[in-house]
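The structure under discussion is supplied below as structure tokens; questions concerning it will follow.
The complex is shown incomplete by one protein chain, all other protein chains being positioned as in the whole.
Note that the chains take the letters A, B and C in the order they are written out, and that residue 1 is the start of every chain.
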Amino acid sequence: MRRVYFDHSSTTPLDPAAAGEMAPYFTEFFGNPSSFHYFGRGVRKAVEEAREKVAGAIGADPREIVFTSGGTESVNMAIEGIAQANQKKGNHIITCAVEHHCSLNTCKSLAKKGFEVTFLPVDSYGMVSVDDIAAAITDRTVLINIMHANNEVGTIQPVAEIGRLARERGVYFHSDACTSFGRVPVNVDDLGVNLLSLSAHKIYGPKGAGALYLRKGTRWQPLFHGGAQERMRRSGTENVPAIIGFGKTAELAAAGLEHEITYLTGLRDKIIREVIGRFDNIRLTGHPEKRTPNLASFCFEFIEGESMLLHLDMQGVAASSGSACTSGSLEPSHVLTSMGIPPEVAHGSLLLTLGKNNTEEDVDYFLAVLPPIIERLRDMSPLCHYDHCEVEEDCITCTARK
Amino acid sequence: MRRVYFDHSSTTPLDPAAAGEMAPYFTEFFGNPSSFHYFGRGVRKAVEEAREKVAGAIGADPREIVFTSGGTESVNMAIEGIAQANQKKGNHIITCAVEHHCSLNTCKSLAKKGFEVTFLPVDSYGMVSVDDIAAAITDRTVLINIMHANNEVGTIQPVAEIGRLARERGVYFHSDACTSFGRVPVNVDDLGVNLLSLSAHKIYGPKGAGALYLRKGTRWQPLFHGGAQERMRRSGTENVPAIIGFGKTAELAAAGLEHEITYLTGLRDKIIREVIGRFDNIRLTGHPEKRTPNLASFCFEFIEGESMLLHLDMQGVAASSGSACTSGSLEPSHVLTSMGIPPEVAHGSLLLTLGKNNTEEDVDYFLAVLPPIIERLRDMSPLCHYDHCEVEEDCITCTARK
Amino acid sequence: MYSEKVMDHFSNPRNVGEIPDADGIGEVGNPTCGDIMKIFIKVKDGVIDDIKFKTFGCGAAIATSSMVTELVKGKTIDEALKISNKTVAEALDGLPSKKMHCSNLAADALHKAIEDYRNRSKK
Partner (left out) sequence: MYSEKVMDHFSNPRNVGEIPDADGIGEVGNPTCGDIMKIFIKVKDGVIDDIKFKTFGCGAAIATSSMVTELVKGKTIDEALKISNKTVAEALDGLPSKKMHCSNLAADALHKAIEDYRNRSKK
């Protein structure tokens, strides 16, 4: 059966060039980079080269890069580390409703510990308002935490404006760039961030590596206590092969960005155009223009996401409905409901995230298998006879009210 | 040049069988185990099989195993998670002076936050006293944190007795088994632990994976906030290939343990016998019998560890002086000084940790290259003319007093 | 994650549809939770002569709906009332634990349909 992977927001296949560079670091150059001897020294050098590559890809100084185990750790480290280290200045954090769970839940945990957290709303595109942020800042505010691009709807936040605001007001700014890096330009100075989180496995790198960009002079404290690795900022033996692979793919991501944007935008727009054209009672979620080039996201009314995914999977198409991390949950996506989408519609979300290996044929195949699935599920749905709904504007509401 | 790796306490080469099992999970089975579709399902299954293997190797239930990024994370998660979750019961933690920095520094950080921490002393073998622990327990004690085997001197703590005590007194017990697992038997019921930390790269597994054993019913809270991975206990996309490799090597470690113990004890004892026999003004550090079978550790008086390591390295022998994680530090090892070894002697520590690939020839080579190095450095040392010291018992003290 | 039986009933659900002149209709769930099951029954001489369902929901919701219709078709009302959500899940070789509570409501919908039938009969 044809297999089409449209779930690059969840994870990506490892780039073969990166796999090749990683290979010798498992069994041959296996040393601990902290070790003093021959086996450690070469490895230390390779880790530092990877650091330079990651730094280079986002316009940072290598000393500002801290390697972590992934995006979740980076984000936890960023938020918790700023909050704990700046308690003398204040205890207020500003974030927004559509952040990834690793941001949201870290903020919620801080709120439980007595920190004040403002969870700003977003508009119907999932966009936060810079004015709202400006209005929320108090002299107790220590951190603005707004992601770069949303992983479920692709909406790109006005990060550069937020960065400017943060600098003006003397507040630290962290942005979760796990799903924007490699898809749109990410430069720490252009974005004006003090901290930025990256995850290797979202950019064709290996699982098990991520980075926290930590601008020089940032008052921050580590999450892990232990050895002196990563210049005292992240204890624990470095995951050398993963770091090497991350370095390689960060370099590739930066070099190939322009081509990637053009190529994926083409495929994505075809999907959006065809799907929206083909079905009624469907909406595109996220911002129509300010979105990551590889992401097409929809809500199909009257049907439920999991059953769409199951049918697609039986046809060989791997897609997602909300964040992969939370696909085990039964709650409708917090991102979609924060955008004002009613829960019964949010349940019908379908998320397609493309990658560099996808082809026009993949797209055509998907576009061929999707319609019968939607029709079948809608036929089975008690929510509405959809041939009626075409005329009844408030169909959902009335059904829901019944 | 002949290369002899005698630094297995720092890290180990990846087992080729594990590397083989990991290989397809990089580029072929690259899916996210949380994903619902074909690409995720197979990977989820493999992760669960790895969990069963790790659990099986330590006599645990697979649901009690939480995968982490390594030993440091496991230990931080264990201590911090118990301390934070049991504040209603109390805020007192008991640990000891020779723990790895990831334990010690986590405890110190808790002490700064207002928790009470008792750092128990150890005897001249680096052994903690069970009576001391019993005497230190109060009705506010929530955790006893004592490592299984020490990574610098190999001393094996009386963990099973501590486990019995902890159970009797209703206190949680965590043991850091990062350097004991794969070297001596580790069974969570025999040891009586509620929590136990493991690190894959110390047992011929990959860097980037570790585990926390969390006994059913333990009141504990996670360190990372985010997605629902690892049954809500460790957020973040799982490092699938590393977990697969960890599973394989945990299985191999358990299966090969008896042979490993016999084989390495033979090599280790030869080193100890020959080195102690060959030099004056030298001491074996750690317990003479209750020590890990792969570890030979000494202090050479009048000379300094780094210069020994440099010379050994020039001869192709990779060894260590104190923990690799702290080799960047200039402080004499806290483990050695806690055992009552004077700092000037502690500086002369040499640590040799053997592994399954080491041969008798490796040992002989080392025994051949060591003497000229020691003689040369002692000749250069202002601390003592060692041909005098042979007769003067208190040579060091007098020199130091000078 | 799902058993083969679940996947069979999900991909080839039995008795999908509505019965325009149903003797009883039962509906459970609500769209906010992501599951709605609607069951239509036709009763003849105390026996469930025909049964159909419409379901909005996940794989488990669709499979349990389909299974419950198979289980009770041709059964007496009394026999049908003995069928619980647990019976349905077991007939499907089990459901993932997360789905047991939320999407395993088909028997409830059936019981509601029977209740509806009885209420109508009383009048």
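Assume a contact is a pair of C-beta atoms (placed from the backbone, for glycine too) under 8 Å apart; a residue touches a chain by one contact, two chains touch by 3 or more.
Just so you know, these numbers come straight off a predicted model, no measurement behind them.
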Residue of A:F6, A:F36 or A:F298 touching the missing chain in the full complex: A:F36
On chain B, residues whose C-beta touches the chain left out of the figure: 302-307, 310-311, 314, 328, 330, 332, 343-344, 347, 379-383, 399-400
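As a working rule, only the chains that are shown with their structure count from here on.
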Centre-of-Cα separation between chain C and chain B, whole angstrom: 57
Multi-partner residues of chain C (each touching 2 or more other chains): none
Multi-chain contact residues (two or more partners), chain B: 36
